[in-house]
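The structure appears below as structure tokens.
Yeah, one chain of the complex is gone here, protein chain that is, but the others are all in their spots.
So, chain A:
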Amino acid sequence: MAAAPPALRRLLLLFSLLLLASVAAAAEGEEEEEEFTEELLLRPLPDRKALAHFHFRSSAPPSAAAGRHHHVFPKAIAQLVQQFHISELELSFTQGRWNYEQWGGYDPMSTNYAKPPGVELWAAFDLPLDEIDATWKNLTHTLSGLFCASINFLESSTAFSAPRWGFKLNEGNLRYGALPREAVCTENLTPWLKLLPCRDKAGIASLLYRPSIYKGYYHSQKLKLTSSQSFGIIIDQTLTVVLQPDAFRGQQLHSTDGQLQPSWSMKDLFNRKLSGKCRVSKSSRVFLEIEKDIVDKSGTEASWTNELFVLSTAPDRVLKELNNMDAQSSSLYEYDVSNYNNDKPLDVGITWKLPLIWSCTPAPYHANRFLMGSGNERGSIALSFRSTNLHKQLFGSSNDCSIKAVVFQVVPWYVKVYYHSLQIFIDGNSKAISEVVDKIHVTPSEDKHLPGTLEMLLRLPCSMESATLSLDFDKGFLHIDEYPPDANQGFDIPSALVTFPEFNSNRSYPETDTLFVSPLLQTFKENGVVKSYTEVLLVPLTTPDFSMPYNVITFTCTVLALYFGSLLNALRRRIGEEERELKKAAVKRGLIPLLIAKLRGKKVDPPPQGSSPTSLLSTKLLLKVVFVAVVAVSFHYLSNS
């Protein structure tokens, strides 16, 4: 090859390129193509806010078919999956807390897209169990580079845990970590947008006007990745924001109790209108969801204009939830963005005709977590459940039943939990653990090595109004260089997750298009076990005081000096001999009187037996010196040889 003339070489290269291109084209024709879809869901919330949920899905066929080349799918993610053998991964950046009482706790949105504040990362690997920890560590570093976040703090073994069933059932190949204090900002959004083929230049993502989305009450940006040999890699990128529509724009309606329900449109929420789809997207739709409670109240068949509200644009389609339990259910108004363009931009909005109060379906229990106790030594964590009487609505009012709840909690090692101190109070009465806890799995924390993990399956009686679990803990002490810059702020305990496995929030909508299933509605249909995250706890720990080491050293040294001095003195003092010496000293004259006597010219008697002890002393001294020298020489010789 190297000997061939340059012209021939160029020809060969061209030929091979042509061949490759044709093979690739053939492969693409046969296999599924890489797909990209974009969707947006809007929903008015009962407390005068509006929810916007962006959903982007990119999928790539199994990597063997497409080789290493992608045209829509982000290459960085494909490489990540290949490198770390990820089977599932979910990374979320959240600012603010999902309000389960107002915004609902029993719909696909709250169970899938309500996330704990800060960063949450979990990943399941397709690897032998002993390689998983190392892979996780590499993965955290890669992700922290990809998303400009300090996910690399999850590398340390004190930051992640391996839940078995409390979080998600697995065979030990899942790792979970959370950084509750990570701040989320545009620097995290930009790399996330880079994974989209149109970024935020066109399509639904162009609505992401930074000042308006970061002004919201809740902001959760999530990346979910699933990969398997059969269907390739799928990434779902979602952004869920809860925004306050500008109340002074548009018409306002005053209800009897003074509550306002603002009318809003996309322009009010994002300061933008939607002018067409992203060209490479397979489908691009906007949904507006109206809660079941409103549909109930409107009475008539759901249409886009009724006596309660009117939508700004006529929808392309109306989807009603398939629900076998009652006739009325939530409805979706669907808009196809491909019908709109720059001249005719889409601006979906809702205008209320009547003041309206409605509520979202809550989770079976409101879970709250708080700290008890004071001081810097110990405290207790309490987890309280307040019944919302949902089971009565769903299953009738039988009172002998019980509801399962799974609690999953990770505590950092410096919160040393006494698991034996678990106490359960149901309606204020203390209950035996065995009555309520069906199954418990604890991984106790190890100092500076492992966080504590608690997985607990509770069986709460239906008739109960409230339950409280409490666990005592001692606060550990950190090394001086383990404190963060602002140590006085305290330390965060990541949110606990409460799952209600008997309640499923999935919603299925009739399939309108047999060829194409909307990924958003598909996620609504699958795995909707009701979950709720509790609050992040802030634990104040003792903060280092830099005068401390000084004090300690001073005290310790003083005390040790006293100890040594007194002990050594006591060891070598002989009281009887001292007295004898004293008597001798009384006879013997001191040196100075001797000198004075000499100066005066008086003759001094030589002390009796003076010479012989001195000569003895000198020979002894000489012997000692010789001995030391011999030892030194021999030591030197031995150490050198």
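Going forward, a contact is a pair of C-beta atoms (placed from the backbone, for glycine too) under 8 Å apart; a residue touches a chain by one contact, two chains touch by 3 or more; residues count from 1.
What we mean here is this: contacts and distances are computed from a predicted model.
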So which of "BBSome complex assembly protein BBS10 isoform X1", "Histidine-containing phosphotransfer protein", "GPI transamidase subunit PIG-U" or "Phospholipid-transporting ATPase" is the UniProt name of the chain that got left out? "GPI transamidase subunit PIG-U"
Among A:E131, A:E187 or A:D447, exactly one should touch the missing chain; which is it? A:D447
One chain is left out of this view; which of A:K416, A:R459 or A:K525 touches it in the full complex? A:K416
By the contact criterion defined above, which parts of chain A meet the unshown chain? Give residue numbers in ascending order. 376-378, 416, 418-421, 440, 442, 444-448, 452, 477, 479, 542, 545, 548, 551-552, 555-556, 558-560, 562-563, 566-567, 569-571, 573-576
